[in-house]
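Missing here is one protein chain; the remaining ones are kept as they sit in the complex.
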Amino acid sequence: MSQQLAEDDRAESIRMIRDSAAAIAPPGGDLKRVRALRFKTPGFDPAVWAEMGALGWTGLRVPEELGGSGLGMGEFCALAEALGAGLAPEPLVPCMLSAMLLSAAATHPTTLIGSGEAGEALAAMLTGEAMVLTAWQERANTLEAPGTPGAARLFLPMAGGATHFLVPVREAAGLALYIQPAAGADLTLEATQDGGSFGTLRPAGGVKILDQCAAVLEQALGEAALGTAATLLGVMDRAFAITLDYLKTRTQFGRPIGAFQSLQHRAADLAMEVALTRASVEAAAASLDAAAPNRGAAIARAKARASDSAMLVTRQAIQLHGGIGYTDEHDIGLYLRRAMVLASLFGGAALHRRAFMTLAPESGDE
Amino acid sequence: MSQQLAEDDRAESIRMIRDSAAAIAPPGGDLKRVRALRFKTPGFDPAVWAEMGALGWTGLRVPEELGGSGLGMGEFCALAEALGAGLAPEPLVPCMLSAMLLSAAATHPTTLIGSGEAGEALAAMLTGEAMVLTAWQERANTLEAPGTPGAARLFLPMAGGATHFLVPVREAAGLALYIQPAAGADLTLEATQDGGSFGTLRPAGGVKILDQCAAVLEQALGEAALGTAATLLGVMDRAFAITLDYLKTRTQFGRPIGAFQSLQHRAADLAMEVALTRASVEAAAASLDAAAPNRGAAIARAKARASDSAMLVTRQAIQLHGGIGYTDEHDIGLYLRRAMVLASLFGGAALHRRAFMTLAPESGDE
Amino acid sequence: MNAVTDAAPEDMNLLSDHDFRLVVRRFIEANYPAEIRNPPKRLHWSENKPWYMTLSRQGWLAPGWPREHGGMALSPLKQIIMIEEMERYGAARTNDMGIVMIGPLLLKYGTPEQKATFLPAIIAGEHVWCQGYSEPNAGSDLASLRTEAVLEGDTYVVNGQKTWTTLGSDANWIFLLVRTDKAVKKQEGISFLLVPMDSPGITVRPIVNLDLHDEFCEVFFDNVRVPASNLVGEPNKGWTMAKALLGFERIHLGSPKQSAHALQRLAQLAERMGVSEEPQFQDRFTRLRMDLEDLKALYETYVERLRRGEGLPPSVSMLKVIQSELYQKITDALLDVAAENAGLLEPMEGNRDLHPSGIFIAARPSTIYGGSNEIQRNIIAKNVLDLPG
Partner (left out) sequence: MNAVTDAAPEDMNLLSDHDFRLVVRRFIEANYPAEIRNPPKRLHWSENKPWYMTLSRQGWLAPGWPREHGGMALSPLKQIIMIEEMERYGAARTNDMGIVMIGPLLLKYGTPEQKATFLPAIIAGEHVWCQGYSEPNAGSDLASLRTEAVLEGDTYVVNGQKTWTTLGSDANWIFLLVRTDKAVKKQEGISFLLVPMDSPGITVRPIVNLDLHDEFCEVFFDNVRVPASNLVGEPNKGWTMAKALLGFERIHLGSPKQSAHALQRLAQLAERMGVSEEPQFQDRFTRLRMDLEDLKALYETYVERLRRGEGLPPSVSMLKVIQSELYQKITDALLDVAAENAGLLEPMEGNRDLHPSGIFIAARPSTIYGGSNEIQRNIIAKNVLDLPG
């Protein structure tokens, strides 16, 4: 009975998160804001970023004693999905990763020189003043952070708007974590298809805030992968909804094109992809929140499914729109572009399939 | 101009072969004969086998000086396709392989004890008295014949009706070829889905008819793979034709089911598979007949395509027939069963893809 | 009877889900006949009658029926658990048409006399039922059926033909959809009739299927006389009643167990063929495993609805499509891995677990029956996505 009550509370808290997301990404809202921010630096709106802080989103997963809400991945995924549906460009998922690292640094029992800096940066991010990105990636197609000293760190989303970078560095004692301010950093930007950018950072200096960050980074990367899967769920779900609308209203040969059976069956196929992705993402979030032993495999499954299905759904969304879908002025193309960027972020489908193989060794009889 | 004439002659000879095939596998003919032979030993009709000899089919590829017609793979594939369409159970393709080996033995310059036996067996096969199978295969999923002395030889199609076996045996000097009579051989039979059987032979004794058969065997195995691809082309082509007929005549919801767009598009997809297979098989036959340097890769492509497409087309043929397609009394199931047996014979799709990778190393720019 | 199940309460709903599962599991393990575990084909009455009667004696034959009629009155979720445990152990499906179709129909629409006559006979294993819905020209389009029943006095005279009647040659009763009014549009004018199989004028012809098994029959009706008292519900309301029966059973068509079973066979076969460690096989196998896990996650969301006491929405059709197509994808892989052995009619080496062609053929009907996947996609498009007609 009390378990049932807890479940009901949980469902209610997720419903509230979804409702609050409408403040920034209203269902059916237009994408003028998104278009206006495209292909400009920093690619997102600092005022909206501050609002996200004020709404408690940046600290959603941060422990309450550090000023966050201490909520679970169920809540975070619901939020990420809603923001994905609205194509919000603000980099909430990568910053959630940084927030988890900063939380670990701020509460670490060993007093390091930098634990104060960690707390300050975290507090500033929770109010939306700061935007902290973690510069962990040294090559494409990996979820491993070797922390090679001096190596360039790649694929930092929306890095033009960052205020600080967290940089894991391999030292004799283990993987340490440094914080360096973005001002004066050696950072180059490349535009991405969705109108944002990837930054490449050549790290230098900074203050050490953790001696050993390997375990917490690994966990946070998994959570970021799942958060990205949830974002992709939102992207594909909304792209599919827009496409369904189009099928019902666009006429050819005297009928709405959605009356043609071949398109009906294709729509049914896409609906099944969305349903499977939703089930997979929600199951992974639940297994993370329950600290279930198979949570690593569940995350791998959710991100693999979300990456493949989001590409399938958004590609087909273009196809089903016909010529108009190929214009930049129609919003449906924005969904494809976002999916193209997110599908491989924090690991693409192939990488997560390999991870699943390792994390979920086949059992003779389950 | 003379090249054009030769091409026209060729087309005419292939047309004649197709016409003559109608004697045994008439287009649109019923499958009573095929059904009557199912699940009985030897699984085919010796009288028809004799007729195939009389029609010159068994010796189609055998040089004229040995009593054959000396025709090419273009002609043989046309014949195999027609017999595949009619589901003729007589093992023409495996016997063509044996005929090539016997031809090599009968004309080999070195006189061996057994060259007379080779000639006699070949002559008897050309009249349909003999049925000679080559027992080359020692494990599943291979096109290699190691010739291990004493090892069991597997997957001999319709072996219950064989009169002789050819057995390659590894000796110090190379891969030798022996002939042994079927009478008294240690042979066991297992029923196959198409109503025939696979034999397992434990070879013993016999007379050596070739010292070195590795090269001719490798070539003959390639030709047998292509002949099997052509047979599968006939199987899928006819299965598709039967299905198209059904789509035009079966009504549901007051319309022929072939008027439903989702089934129309599926039919279009199957038509494309058949067309690609035909193009691939015919191109491979042409490259073999022209002794083109890429013929090995062309055979691999044709068999891989034919195996995959035949399974796809016959599976969908069942699906499009609905419940009636799942009954044993409807002929469409016979096509699925034949495809199930032939898809992996002389190498399945995966094996031939690996072969293609080896035989057609990627070129920077073709 | 072993101690644990004897200790179970009469109302099994009082047990927690977990305890209920254990009680059921132990009973099955203790009582199910070993020789018919995981049968490759649907069993005939002569083969599964002993297990049917064991369940009858235990009072577990009719999980969904009210207790006053010999049922267990289990909650939908506990019914699912029971089915899961049966599937887990490889218990064969019995001749259950009486339990899952006729029982619920009579409970809802039957007269007191009909209930009193038929329900106990089902529980006792005296009446074995088969279904007479499909006709040669009314497969997916069931409403266009043509078998007709003409009322002469207080007797219906039935003429026509039914097909795909599962285990028709085992049954002594058949329930029929028959046309009783040809003047109205085709979904109307259909009635529901109960007919003894030994009525003069009935001929049963088994149909041999691709698996060379005679699971199905054709049933011919030549002036078969049926008392009007064997009509269920009102005349010409048969279609509505038949549709109402298709309720929560639909979730079973989407149960991941079939795919899970096939995937285990694939792992075994790959081991036997020596390809388990090949990267290409591993990649394909991993994709299938992940697909299966995602299907399970989706299936769970529907079980969760039942747990909350909600009904099943039309989107449950998605489960059926996903499960049946995954099942077939797995059996495609079985054939590929088997290589030449894919052509063998019988299991490899006499080992029933190594029978790639058998599973492949057994998987064929899953996309055809229970509403073909084409029909299911129509349903998804129209009833779930609200696309125009």
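A, B and C are the chain letters, set down in written order, and residue numbers restart from 1 in every chain.
Quick note on the criterion: contacts are C-beta pairs under 8 Å (C-beta built on N, C-alpha and C of every residue); 3 or more make two chains touch, one makes a residue touch a chain.
On a predicted model such as this, the values are computed, not experimentally measured, just so you know.
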{"item": "Partners of the unshown chain among those that are drawn", "value": "A, B, C"}
{"item": "Contacting the left-out chain in the complete assembly, out of A:L31, A:A124, A:A241 or A:M340", "value": "A:M340"}
{"item": "Touch criterion as defined above, residue of B:L247, B:L288, B:I318 or B:L342 at the omitted chain", "value": "B:L247"}
{"item": "Touching the absent chain when the full complex is considered, from A:T127, A:N141 or A:T358", "value": "A:N141"}
{"item": "For chain B, the residues touching the chain missing from this view", "value": "244, 247-248, 255-256, 258-259, 261, 264-265, 267-269, 271-272, 275-277, 279-280, 282-283, 297, 301, 304-305, 353, 356-357, 360, 362, 364-366"}
{"item": "Chain not shown, touching residues in chain C", "value": "279-280, 283"}
{"item": "Residues of chain A (touch criterion as defined above) contacting the omitted chain", "value": "39, 137, 140-141, 154-155, 190-194, 198, 251-254, 260, 262-263, 311, 315, 318-319, 322-329, 333, 336-337, 340-345, 348-351"}
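The definition used in the following text is that only the chains that are shown with their structure count from here on.
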{"item": "Computed distance of Cα centres, chain C from chain A, in Å", "value": "43"}
{"item": "Centre-of-Cα separation between chain B and chain A, whole angstrom", "value": "54"}
{"item": "Residues of chain B touching at least two other chains", "value": "260, 262"}
{"item": "Residue list for chain C, restricted to those that touch at least two other chains", "value": "374, 377"}
